[in-house]
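Shown here: the complex without one of its protein chains, the others still in place.
First chain written, first letter: the chains are A and B, and each begins at residue 1.
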Amino acid sequence: MEMETTISLLDIRPLVPELTMICVGLIVILLDLIVRKKEVVAIVGIAGTLVALYGTYKLYGFYEPQSAFSGMFVLDGYSNFFKLIFYLNIILTICISFKYMAIEKASFGEYYALLMFATTGMMIMASAADLIVLYLGLELMALSTYILAGITRKRQRSNEAALKYFFLGAFSSAFLLYGISLTYGLTGTTNLREIASALQTLDLNGSPIMYLGLIFMIVAFGFKIALAPFHMWAPDVYEGAPTSITAFMSVGPKAAGFAVLGRVLFGAFAGMQVQWASILIPMAVLTMAVGSIIALAQTNIKRMLAYSSIAHAGYMLLGVITGTTGGLMSTVNYLAIYLFMNIGAFAIVIMLRREGFQGENIEDYMGLSKSHPLASALMLIFMFSLAGIPPTAGFIGKFYVFMEVIKAGYVYLAIIAVAFSAISAFFYLRVVMYIYMKDPKEEVVLTRSPSMSIALAVTAMMVLILGIFPSFLLNLVRYSILG
Amino acid sequence: MTAPQLFFAYFAVMITVLSLLMITRRNPVHGVLWMLVLFVHIAGLYIFLNAEFLAAIQIIVYAGAILVLFLFVIMLLNLKKEETVKKFQKHWLVGVGTGIIFAVFSVSIVRKIEVFPQLGKYTIEAVKAEGNIMTVGKVLYTKYLLPFEIASVILLVAIIGAVVLAKKRIE
Partner (left out) sequence: MLKYTLIPLLPFLSFLINILFGRNFIKDRAHWIAVPAVVGSFLLAVSAFLDVAGGRDINVNIYSWIVSGSFNVSVGFLIDRLSAIMLIVVTSISTLIFIYSIGYMHGDGGYYRFFAYLSLFVFSMLILVMANNFLLMYFGWEAVGLCSYFLIGYWFHKKSAADAGKKAFIVNRFGDFGFGLGVILIFLTFGSMDYMQVFGEAGGIAGQTINLLGYDVNLITLICLLLFCGAVGKSAQVPLHVWLPDAMEGPTPVSALIHAATMVTAGVFMVARCNPLFNLSEVAMNTVAIVGGVTAIFAATIALVQTDIKRVIAYSTVSQLGYMFLALGVGAYSAAIFHLYTHAYFKALLFLGSGSVIHALHDEQNMQKMGGLKKYMPVTYWVFILATLSITGIPFFSGFFSKDEILWRAYLAGDLGKFLWFLGTLAALLTAFYSWRLIYLTFHGKFRGTHEQEEHLHESPPVITVPLMLLAVGAVAAGWVGIPPIFAEHGDKIGEFLAPVLGYPEGEGTHAQEYFVMGASIFVAVAGWIIAYTMYLKKTELPQKLGAAFQPVYKLLFNKYYIDELYSKTIVQPTLKASDKIILGFDTYIIEGIVNGIPNLIGAFSRKLRKIQTGLLSDYGLIMAIGALSIIGVWIFLR
C-alpha cells in the first residue's frame, strides 16, 4: 500500500503552534519555582498562547491546507478555526481564573501549564487526520482536564469530580478504541482519507460491523461533547470542578469533540451520512430535552449552566446532522459564539466567589442589580444570549443552525429545537428575574480584578457585536471551511 | 476445531472468566492476583498473533511493574472497610443484562462480516524476517513518530498530575 515512510525535520513545521504551547507550558512550570508573583506566570502563559496564535496565523496562512507526518497531521482552515477557539478559550480562562484560583489557593504554575497541555491536546485533535493521532490528542486533553478538575484537592467535591470524570472518561476511551480497532480491522488503515476511499472500494458503507465501529466512535465523541445519554458526568463534574475549569471544560473539550466529530463524519464517513444521521438525530433530541428540562429544576447555577451546556450541544449537533457543509459551518459558528457567552456567564459566577462565600446558588443572585448594576447588566446580556434572544449573538447562532436544518429538509427537528429553546428560556430568564426583580437577601461583594474586567469586556462586546454584525464571523467560518 | 482455534478459544474464554473473577472479589488483594493471571493470558493472545515482543512487554510492564504498584497501594491504604461493603451495586442485574445483550448483539453482527481488507506489508513472514523488535522500532520511529511523541507528552502530563494532586504544597 505504501512505500518506505520518510520523516524529515521539515515535518515539524506545521506543529510549531503545538510545540510552542508545550514548551511554554514547561517554561511556566519552571518559572513557578523562581517567580513569587503568580501574575507573571499567568501572563507568560497568555503570551505563549499568543505566540502560538501568531504561528497558526502566519505559518502557512490561515486557510492554506498543509499536511505532515505522512498525512497524519493536517493544517487547514477548519483546524485553524478550531485552534482559534481553543486559544481564545485558554486566554479567557486564564483571565477569569487568576484571582479566583488565588481564593481557591490553587494558583500555581502547574495549573496554567495543564491548561496549556489540555489546549495542545485539543489542537492535535483538531488537526488529526489519523485515528491514532486523534485518540492520543484526545487523551492528552482528557488527562489534563481530569487533573484540572481535581486541582483544588482540599475540596471533596473537586476530588469527586476529577475521579468521576476520569473513570467515565476512561470508559469512553474504551469505546473509542474499540471503534477504531473495528474500523481498522475492516479498512486496514487508520488514516481518515484512506478510510473514506476504503469504504468506497470495499463497499463497506452498508456493513453492519462498520456501523458498529461508527457507533462506538460516536459514543466516545458524544461523551466529550456531553450528548445524552453520555452526558451523565457533566453536571457532577461541572459542579464539583473549580468554576474557571468548568468554564474551560464547557467550551474547550466540547469544541474539540465537535472538531473530531466533524472531521471523522465528514472526512471519513461522508458516505454513511444516512446511517450516522439516524444515530445522531435521537441523540440530539434527547440531549436538548435532557438539557432544557432538567435545568429547570436546578438550584445551583453551575449545575444549571452544565445542563444548559448539554442543551447547547444538542443545538450544535443539529448542524452536523444535516451532513451539509452549510450545516457544519453553522455548528462551527455556534461554537464560536457559545465560547463568548458561556465564558462570560461563568465569569460572573466566578465574581461572586469570595473568601468564605461560594456564590453558586441561584438565590445568591437575588437583587444583584441593586448593588451591582453593571455586573447585572452583563449577566443579563449573557443570559439573553444563551436563551437566544435577539440582538445577541446567541440568537444568530441558533438562527443559522435552525435555518440550515430546515434547508436540509429536517423541518421537524427545527420545530423540536425551537420548542426546547423556548423551554430553556425559562431558566435563563429566571436568573435575570432573580437579579432584577427580587430583593437582595444579603449583601453580595464581587471579587474584581483587572484581568476579569478585560475578560468580561471582551466577552460582552463580542456577544453584542456578533449579534449585531454577524457577517464577520460567518465569513471567517465560511472561508475556513470552504478554503 | 483446529489447533489455533482451540488455542484462541482457551485464551479468550479465560480472559473473560478471569476478568469476572477479578471484579467480583471482595478482597482487593485477591482481585489483583486474579488480574496477574489475566495479564498472563493476554500475553498469550499476543503470542498467538506472532507479537512476541508485545507479549514480553505485557508481562514485564503490567505484571511486573504495574501490578506490584497496585499491591503496594492496596497494602498502604489498608482497605479493611471496603471488604465489608456490599459486593455489588444496586443495579448489578441490569448491568449483567446489558452485558449479555451486548454480547448477543456483537456476535450477531460479527458473524455477518463478509469483506476482509487486503493485508498490509507487515505479514508474518516479513516480521519474522526482520525480527519483531526491529519492525516495531522502525515503525514507531518513522511512520508513527508523531503519535509516539504525543504519547510522551501524555506521560509527562500524568507525572505532573500525580505530583500536583499528591504533593503540591497548598498554603
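Quick note on the criterion: contacts are C-beta pairs under 8 Å (C-beta built on N, C-alpha and C of every residue); 3 or more make two chains touch, one makes a residue touch a chain.
The shown structure was predicted, so the numbers you read here are calculated from the model rather than taken from an experiment.
Enquirer: With the full complex in mind, choose from A:62, A:100, A:223 or A:258 the residue touching the hidden chain.
Expert: A:223
Enquirer: Extract the touching residues of chain A with respect to the undisplayed chain.
Expert: Those residues of chain A that touch the unshown chain are 163-164, 167-168, 171-172, 175, 211-212, 215-216, 219, 223, 228-230, 232-233, 235-236, 278-279, 282-283, 290, 293-294, 296-297, 299, 362-363, 396, 399-400, 403, 407, 468-471.
Enquirer: Quickly run down the residues of chain B that touch the omitted chain.
Expert: Against the missing chain, chain B presents residues 89, 91, 94-95, 98-99, 101-102, 105, 108-109.
We take it that only the chains that are shown with their structure count from here on.
Enquirer: Which residues of chain A touch chain B in their complex?
Expert: It comes out as residues 1-2, 4-7, 15, 22, 29, 68-70, 72-73, 105-106, 108, 110-111, 113-114, 117, 120, 124, 130, 132-133, 136-137, 139-140, 143-144, 146-147, 150-151, 153-154, 162, 185-188, 198, 202-204, 207-209, 212.
Enquirer: Going by the contact rule set out above, which residues of chain B touch chain A in the complex?
Expert: These residues of chain B touch chain A: 106, 109-110, 112-115, 117-121, 142-147, 150-151, 153-154, 156-158, 160-161, 163-165, 168, 170-171.
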